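A single structure is presented below for examination.
Every protein chain of the complex appears in place save one, which is left out.
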Amino acid sequence: MFFFILKRLAQSVLVMAIVSAVSFSLFNFVGDPVNNMVGQDATREQRLEIREQLGLDDPVLTQYSRFLGNMLQGDFGLSYRIKRPVDQLIFERLPATLELVFVSAIIALVVGIGLGVYTGIRRKSWISRGILSVSLVGVSLPTFIIGIALIYIFAVHLRWLPSSGRSGTVDLGWWKTSLLTVDGWRAIILPAITLSLFQLTLILRLVRAEMLEVMQTDFIKFARARGLSERAINFRHALRNTLVPVITIIGLNIGGLIAFSVITETVFQWPGTGLMFIQAVDFVDVPIMAAYLVFVALLFVLINLVVDILYFVVDPRIRLGN
Amino acid sequence: MQFTKLLAVSVTALTVASPALAENVLRWTSQGDALTMDPHSQNEGPTIAMNGQIYESLVTRDADLVLQPELAESWEAGSDGWTFKLRQGVKFHDGSDFTAEDVVFSFTRANHEASDYKEQAKSVTSVEVIDDYTVKLTTDGPNPILPNQLTSIYMMDKGWAEANNVVAPQDFKAKEETFAVRNANGTGPFTLVSRAPDELTVLAANPDWWGKGMFPGNIDKIEYRPITNAATRVAALLSGEVDFVLDPPLQDVKRIETSEGLSVKTVAQIRSIFFGMDQGVDKLRSSDAEGNPFKDAKVREAFNLAIDKDAIQRVVMEGLSFPTGMITSPGVLGNTPENDASYGFDAAKAKMLLADAGYPNGFSIQLDCPNNRYNNDEKICQAAVAMLAKIGIKVNLDAIPKAQHFPKIQKRESDFYMLGWGVPTLDSHYVFSYLLDGEGSWNATGYNNARVNEITKAITTEIDIEKRTAMIDEAWSLVKKDMPYVPIHHQVLAWGLSDAVDIPIAADDAFRPRFAVMK
Amino acid sequence: MTELLKISGLDVDFDTRRGTVHAARGVSLTVRPGEVLGLVGESGAGKSTIGNAIVDLLESPGRVSAGSILFEGEELRGRSEAEMRRVRGDRIGMIFQDPQTSLNPLMTVGAQLVETIEKTNGKISGAEAENRAIELLEQVGITEAKARLLAYPHQFSGGMRQRVVIALALAGDPDLIIADEPTTALDVSIQAQILDLIKQLCRERALGVIIVTHDIGVIANIADRVAVMYRGEVVETGDVAQILGAPTHEYTKSLIAAVPRADRKLDRFSSVDYIEGGTTPFKRIDIQTHWLGESQRERGSGPAIEIENLDLSFTLQKALLKRNRKMLQAVDDVSFTVNEGETFGLVGESGSGKSTVARLIAGLYRPDGGQIRVIGQDVVSHPKSATARTARRALQMIFQDPYSSLNARMRVLDIVAEPIRFYRLTDRESETRKIVGDLLDHVGLGASAALRYPHEFSGGQRQRISIARALASRPRILICDEPTSALDVSVQATILNLLKDLQQELGLTMLFISHDLPVVRQMCDRIAVMRNGGICEVSDTETLFSAPTHEYSRHLLDLMPRMDLLGEA
Partner (left out) sequence: MSHEQPQERPQDRPLTRWQRFKDNDIIWSFLHSPGAMIAAAITVFSILACLFAPLIAPFDPFDPSQISLWDGKLPPAWVEGGQPQYLLGTDNQGRDMLSTILYGGRLSILVGLAAVCLGMVLGVTLGVISGYVGGVTDAVIMRIADVQLTIPGILLAILINGIGRAFLPLELRQEFAVYVVIIAIGLTDWPQFARVARGATMVEANKEYVQAARIIGLPAWLIMVRHVLPNTLRPVLVIATIGLALAIIAEATLSFLGQGIPPTTPSLGTLIRVGNEYLFSGLWWITFFPAIALVVLVFAVNLLGDWMRDALNPKLR
């Protein structure tokens, strides 16, 4: 167990090193960083001074190690555009994104697995076929179209729910949550559904496929031959075995949620990190882009680490060795 | 079925919303958030607008853009500057008094190397304290329009700035954010309660404001939530989440007007939209034509005639624009009906002119266009592309965010570009010095007319208003003939409002909460 | 004695897109308590279908279309799913082929047992159920049963797992056990134990047992009575001695004749009409004048293969520290010599390293240490050298799995012609095609097979394609790695005959790898017995069978199915 996690950690560190190198190179390749920092009318001397201050004339490796050092302390410098520390900006906006992703993940997992199991068991029923067809439409709908449609229907037309933004936040000091008030929940419903829909359908289809696959296995046949009840076969035997491969994919899917939160946050003006990223791209605000990249990679790596450990917990074959 | 019922119940429960507060809360939105709360750091629309609710300047304009006293009660011109009498008994939000020292400090700060307001403040060479409530602003020469230039130079508290180590605006060398970026201490009608950039900024009425009772406004609290996406912004108004949208897209104006409980206010804006053509370079960068066709006035005229400004007004702008023949709006000193008349639309003649100039088959060129700055900016450019195509000009459109567009113009790197120009001073000098003077910092056309340059210089010091106006007219006539630009239209401002609130619309697009009334 | 199960006139149909397949037609069987009925047949005979039909677990789209299944006097056909669920496990237990996949990998053995016990015994306390589970495990011969309850299936060996499966089948105290190929996936030594266990349980509990199998050896060991199935029909039923010793039906006769004899060596298996490809209607080529025969002229007289002190280990589990690594010594100091023109057998159970040795010789693996010389050439030190390559070309291999050993995306022509084209063994494409046609004729497929794809052929036919491909590079040495173990016994006989013929005609040297001692006895001149990567004994075939020197060889020979019931063919 210990070595397993250690090995995973080592891999994660490697991945982070490469990602940080990529994000470091952003600084150097996307335009001249000095140009991005000074006004149009800065003199040549000023530019040289800044170059020197930033150490841009040092060898690349020195610069990279400095970047790494700063990064490890959470220091990504100041945003070119709003001149504030990037780490602060990210942490201010992190709760919004994480809460959105969290709620979406719950929706996607609960509904996705539930319907997946249903359609996997009742393979031939009309409801299953209906769900499957709808799910295929779900995979075919770009997130932004879903968002626009939901806003149009529920906010503009029916006026049930707010069209955008995050409201009803409660500041817990270290975390600004919108999950404690009715207003907050009202605001999160539409974006969360929008964000979850695509992943939900993916999970649904995956669970179903795995379920069907497991249903074909010998041990299910043997369980049948022992006369076990449908319930026991479906849930105790089939579902649990289905979950092993599903967990991996779910890890990736939660990562996908983080990625697609960029779109959802844009459509719903959700004040999270994704919205900040897309604005940063518009303004070529490299420090934010670089930090966001590292941050997303870190989340991904963490999620995958958790998934690996879950894997370990769920599957005795890995846990106990062969 | 039970589930459906449950869903319905829970949705109903959620929809019974809460804000039933007694106070008047104005929730509004526009496209962009202020970049910083530092009043001297960024000379940029939303930043000025936001800071203008907290900070105040010596002189301000009312909704009709007439100069009004704000922190100065009166002012008069002298031979080498202006003397301002300050309002007495004004307090900053932290309780300290506003005095002449603060004026001196604020001008010094606005003139600091890191300030973005140097252009407005630079003619003030020194500020003298006459007494606690009198200051003299010495200028580098006679400056007839100095008060016009001061409307966005906000006054800061010297003591607060020193205590918080923000005596200078944050500059690009800074490695850390300064205190003033997220904290504000002004004299204005509203105080900063909380600020989450790009998310939500909450302002509360300042109970100790000097102007209490002098203005009709009755807003207790302002919640500002920027919404970048235009459709989302309108959706917020339509769904009742905000009371006021500063910048609804024009195509939605009709929808807002016809919606129950919503209305639209429009006013001609002091901002003109036009295309610039670079006649300065010897070879156009993006064109397949030999040399620079724009050097030939016929080509410039052809461009002017090829663009159907009426079609743009009707279809692209939903009628919300005034087609024009000059690059500054009515209301600005120098705009005359003759010069304001459009060049008209005559594609056949344009084609002929091109042929005369030696381009019977036209040529190709890149049009640089912002996509997030002006009303329907990108769409106007697209329409122009189609119109120019009809006279054989193949236009490649590059529509990009303003942050990348403007540097191209300032660096004079664009052959053909869209620009809009507002005139906060309401005086043509602001247009000449930036856009028409051969050295003008936003003049990327390479237009360099000696007489225009001369007039630009002369009117800075000419105090005889009649003479000055005549000179301005002369310059505009020259420009009308030389056609360095293709004027399109003057923008019309449209604000979307809920019926619960009444806000006077102003041609400078500034939201003046002190006049806002909630019913 | 009353009949426990009486099946009469059973028809099972599978509706497929190519029409209805009658998997069983008019099948009638009876099983009495305390009796083991062997249901024997080759693949496609419909024997598993019968087992599944009894407990109504036919896979879609199978259905019972006629006949009756009387179990303890009650009709099972047409029962509802709920009623059948009470029959399954409670009254009829099933055992499947592969113990690796029959158990839920995520549940402990105890949990699976307890679950089944609770289902079949109605109200029972947890502790009672657990006691019963321990009891069951002990009955099937698992020691330390209490501790093993908490173990997961993967922590058991294959044989142990099959014991667990049997325990599960017994949990409901059924009257009838249907065992579908219960030992096919197991090694011979374990196979015998499991069969003994089943037989013992049958006797002790007076169970009725149906053993479904393709293996005549299993039948000979365990069955009291035998039903022989062929293409969905029961062609002959009788007691085991009669069926094996004096079969009456033509099919049974040919089937029995095709079983390799462990007790003596035959020249050829007698071909019987019932066997697919048993008679070769295609023309055979004259080796002396044919292109294929040219290689014979190069024939030398030294040893064809010499290996010395061969070592190879695999890493089972990687680890940073050496002591944490798990290694498997797959080949451990193996030396032997194969002489030109002889057939050399390598026998052993799975995991003994015999296939690995074959692959080492073929150059598919690189040894950790030791020497391999093919036709006198060192092929290890400089595997890419010209001499090593030439030597390797003289060596070809035939694999076990007829399905995966041919590239499904290539026509037979291209498969067989690949070595000819690659080495430019002919000058013209037309000649290549001619040779391929001849080869296919010669292996008994017919030249017209060239334009088809592998999936159009049956297992035995595919093995013939493999052989043709191997011959196409005119090898002097042929390595046959379990070439017939995936085939039905009758097909096996024809393939073995073909190999024998080819060896004689072409003077091939053959390295023959098999776990099946009777087959080895029929094929080989000399035999090496392998175990755990090492060689126990190398002897002449007849010496080995009559007087084995190594203890393990004796053990293996003892485990050979008793075939003394077989008559004289």
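Lettered A, B and C in written order, each chain numbered from 1.
In this section, contacts are C-beta pairs under 8 Å (C-beta built on N, C-alpha and C of every residue); 3 or more make two chains touch, one makes a residue touch a chain.
This structure is a prediction, so every number in the text was calculated from the model and none was measured.
Interchain touches from the omitted chain, evaluated on the whole complex, reach A, B, C. Shown as candidates are C:217, C:419 or C:533; the residue that touches the absent chain is C:419. Touching the missing chain, out of B:251, B:266, B:410 or B:469, is residue B:251. Among the residues C:119, C:225 or C:359, only C:359 touches the chain that is left out of the figure.
Of the options B:341, B:386 or B:465, the residue whose C-beta touches the omitted chain is B:386. Residues 230-231, 234-235, 238, 249, 251-252, 254-255, 285-286, 308, 311-312, 314-316, 366, 368, 371, 378-379, 382-383, 385-390, 395-400, 408, 413 of subunit B touch the missing chain (whole complex, contact as defined above). Across the interface with the omitted chain, subunit A contributes residues 11, 14-15, 18-19, 22, 26, 29-31, 136-137, 139-145, 148, 152, 156, 205, 209, 212-213, 216, 252, 255-256, 258-260, 262-263, 266, 277-278, 281-282, 284, 289, 293, 296-297, 300-301.
Within the complete assembly, residues 14, 16-18, 21, 23, 43-44, 46, 48-49, 52, 59, 97, 180-181, 184, 212, 214, 231, 276, 359, 362-364, 389, 392-393, 395-397, 399-401, 404-409, 418-419, 422-423, 448, 451-453, 456, 458, 466, 469-470, 473 of subunit C touch the chain that is not shown.
In this section, only the chains that are shown with their structure count from here on.
Centre-to-centre separation between subunit B and subunit C, using Cα means, comes to 86 Å. Distance between chain centres (mean CA atoms), subunit A to subunit C: 49 Å. Chain geometry summary: the mean Cα position of subunit A and that of subunit B are 39 Å apart. Within subunit B, not a single residue touches two or more of the remaining chains. For subunit C, residues touching at least two other chains: there are none.
The touching residues of subunit A, counted against subunit C in their complex, run 3, 217-219, 221-229, 232, 236-237, 240-241, 244, 314-317, 320-322. In the complex of the two chains, the subunit A residues touching subunit B come out as 37-40, 42, 49-50, 53, 77-78, 81-85, 88-89, 92-93, 96, 148, 151-152, 155-156, 159-166, 176, 182-183, 185-186, 189, 266-269, 271, 275-276, 279, 282-284. Residues 55, 57, 84-90, 93-94, 96-98, 101-108, 115-116, 119-120, 152, 154-155, 165, 168-169, 171-172, 317, 319-320, 324 of subunit C touch subunit A in their complex.
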